[in-house]
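Note that one protein chain of the assembly has been removed; the remaining protein chains are unaltered in position.
Just so it is clear, A and B label the chains in written order, and each chain counts residues from 1 on its own.
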Amino acid sequence: MIALEFPPINEILRWKDLFPTFNKIALIAVLAAVIGTLIFLLAGNKDAKVAPKGIRNFAESIVEFIENGIVMQTMGRDGLGWTPFLLSLFSFIYLCNVPGIIPFLQMPATARMALPVFLSLLVWVVFIVTGFKHQGLGYIKSSLFPPGVPKALYILVTPIEFISTFLVRPFSLTVRLFANMLAGHILLVTFGLLSEALFQAKGNPALIPVGVLPLFMLIFLTGFEVLVAFLQAYIFTILTAVYIGGAAHPEH
Amino acid sequence: MLTAVVIRSGQALQVHLVSSETSGEPVDLSQCEFKPEATNPTKCGPGPSPIIPEMKELAWGAGSFIVFALLMRFFLFPRLKKGMDSRYNSIREGHENADSTRASARSEVAQYEAAVVAAKAEAAKVVDAARATLETERQAAITAANARIATQREAAMAAADAARTAGRSQVESAVVDVVSSAVEIATGKRPDGSAVSRAVADAMSAGVR
Partner (left out) sequence: MEAFVHIAAAAGLTGDEAKAASAAGSAGFAYGLAAIGPGIGIGYLVGKSVEAMARQPEAAGMVRTTMFLGIAFTEALALIGFVVFILIGL
């Protein structure tokens, strides 16, 4: 028999401190900020007059993706001022997600609760502040008492709207990012452990070639995680844009 | 007095309460079954909870994101965007210049075509005038030639008539001579010349007609 002992979930998330209070998650978060800054810094240093290529082309295509793919689709032309915020949100989340498949890092920083909680609370604060800034106290009215509902139904609608707008939104933003990345990490660990255990099967040598199967699955899942990393960053950003746009202009 | 002896083996925790009164002396802990954690170095304590956010990670993540977002907002993005906008504007200006150049070229082409049309009309007019002149000259020449032909024909016909009349009068006189000779021979006397010539003229005109 092979001995496959899957570690408890909290053990595959444990990293020792590189120096006090600074562990791998913090390292990845700092690296994400530094790499993002470097990309846009180097891109900004290039000559803007000639046709963009290399890193400037890359940075400009990210900017245009945020502008055309996210801002224009959800907030319209008025929301273009939010591009830097959404751009930094997208780049930071993507750069925190993608270490999940980079060898030796092998851990998405967003698979720990700290980053998603912080980011979604930030988004929560930002969209509420935006709502009050654009509509004043009318924001409460437009978000809790949606127009076009019979008066008697407000008893039912208002608590639901309150919960869904002010409680479920940050919660679901957090859980979506966190759980997707953690699930991907656990999947990779599972198939990595499985193929390792099969390759090292003592007792039954016939099992050793079978270990190729979970290895293929591991490779496939690694490619899939690239997609997930991008998609989660995109979804977090576009939901942020939708929330901010909804707070700024209630009619949308 | 009771002394608590806590024994930790793996995940289980055992607590023994040992009465120091009964033994009368402090408990010798080294006699207890105490295994230090270091016996199995790969098994360390449980890792962090997967759900509860850790303060150190939260602080580092929040700090780095805020720094990144502020840099992006006030430094990186405006610089990049300025370059992009200036390039887009220059491209748009280039497009507009190209459009105006194309429009001016179009108007020049139109002018040229109008000039071509005018020149063609001029040429056609000249050709028509020339053709009309030629036609009148030809008509005049034809009329003149016809007139000349007609006069010549008249003259020829008059000459022919004169010749024919002359011939006829000669033939008549000859016939009169012959007839009068023949009658003189037959009758022995000379006939009346005027009667003979009248008879001959009657017969000849009857024969010719």
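Please note the rule applied: a contact is a pair of C-beta atoms (placed from the backbone, for glycine too) under 8 Å apart; a residue touches a chain by one contact, two chains touch by 3 or more.
Predicted, not measured: the structure shown is a model, and the values here were computed from it.
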Chain not shown: contacting residue from A:T21, A:N45, A:S172 or A:Q200: A:S172
Positions on chain B where the hidden chain makes contact: 49-51
Residue numbers in chain A that touch the chain omitted from display: 8-10, 69, 73-74, 172, 175-176, 178-180, 182-183, 231, 234-235, 238-239, 242
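Assume only the chains that are shown with their structure count from here on.
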Chain A partner contacts - residues on chain B that touch it in the complex: 46-62, 64-65, 67-69, 71-73, 76-84, 86-87, 90
Of all residues in chain A, those that touch chain B in their complex: 8-14, 21-23, 25-26, 29-30, 32-34, 36-37, 40-41, 43-44, 48-49, 52, 59-60, 63, 83-85, 87-89, 91-92, 96, 109, 112-115, 117-119, 122, 182
